[in-house]
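One protein chain is absent from this view; the other protein chains keep their places.
Moving on, here comes chain A:
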Amino acid sequence: MRACSQVQVMDDDFSSRRESPPPPHVVGVSLCDSAPLLWRVEDLRSVRAQGLVGALLGSLPRTPRQNGRLGRPLLLLPEEERLLRERQTAAALPARRQDGGGAELVVQVEQQQEEEQQRSYEEQSILALEDRKSALLRAMTSSHSGGPGSGTGTEASDEALRGRLEDLDRSFTFPQSALAVQLSTARAGLSYCPEARAFLQADWPIREQHDRSWDARYQVFRDLRGRGFYLTSAGKFGGDFLVYPGDPLRFHAHFIAICSSLDESVCVLDVLSAARLGSNVKKTVLLCSPGTDGRILYTSLQWSGMV
């Protein structure tokens, strides 16, 4: 009996614990010219943790004039967007309000901004003054440290130092133009908690085309992602997806996936050109089709040469 009750108690604990696992993060998708973009860093991290790579489009803040590494926003593949929506981990962010929420609110926000900037200015000028002082200290002490008459001259040098510091206090000005200002990447706004998720789902703007080829692509994407592969787009390689065995930051792609439905006839020349392209870039071409039983059929093409 005791054992049962103990088990029961444990069951209760367990169930209560099961009811409250941390809900998955909901990313806010903003639509720009009907393309799904992610702007917030935590959203990008969450999406990467789910194995979705996306593509960065913007300039990198640190070095904006190069194309090697790009920065936010992250563009989602239509398949990635659909997967997030199915998992209920994405919600559409509302666009910035045109009217700003009413004239009163606008004035209020403006005032807030000005106050914040003023506070920032004051703080920064203090920091700047401190910075100058410590620089001065360093300069003066280093020049005196190695001197021969350091022992006797310390008092005099201290005096001089104090004098210089006082001068600095009096005369130092931090010009407005030197104020460091942030140019925000993402718009400040609300983030969504799980309770609001269901409500937001219904609000998703309908944009995509529902045709069979798109469906086939999505089935393949979901299956490969489920097997742990990372996928990105492969237009340059003449295919639908590039399939990586791990994170693309660390691994090369192994496959080029070309999706088609089972009953679609394929021209031999297309198969040949795909195989040729694949062998040129040292990747295996995968022909993928969703089967009738819900499983995906994969066929790989390998160049074997003349027999």
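Here, contacts are C-beta pairs under 8 Å (C-beta built on N, C-alpha and C of every residue); 3 or more make two chains touch, one makes a residue touch a chain; residues count from 1.
Throughout what follows, contacts and distances are computed from a predicted model.
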{"item": "Chain left out of the displayed complex - its UniProt protein name, from \"TSEN54 tRNA splicing endonuclease subunit\", \"ER membrane protein complex subunit 1\", \"Serine/threonine protein phosphatase 2A regulatory subunit\" or \"superoxide dismutase\"", "value": "\"TSEN54 tRNA splicing endonuclease subunit\""}
{"item": "Candidate in contact with the missing chain, chosen from A:249, A:269 or A:306", "value": "A:249"}
{"item": "Which residue of A:63, A:261, A:280 or A:300 touches the chain not shown here", "value": "A:63"}
{"item": "Footprint left on chain A by the chain that the document does not show", "value": "20, 22-23, 25-26, 30-33, 35, 37, 39-42, 44-45, 48, 55-73, 75, 77, 95-96, 98, 100, 106, 109-110, 113, 119-120, 123-124, 127-128, 175-193, 195-196, 232-233, 235-236, 245-247, 249-252"}
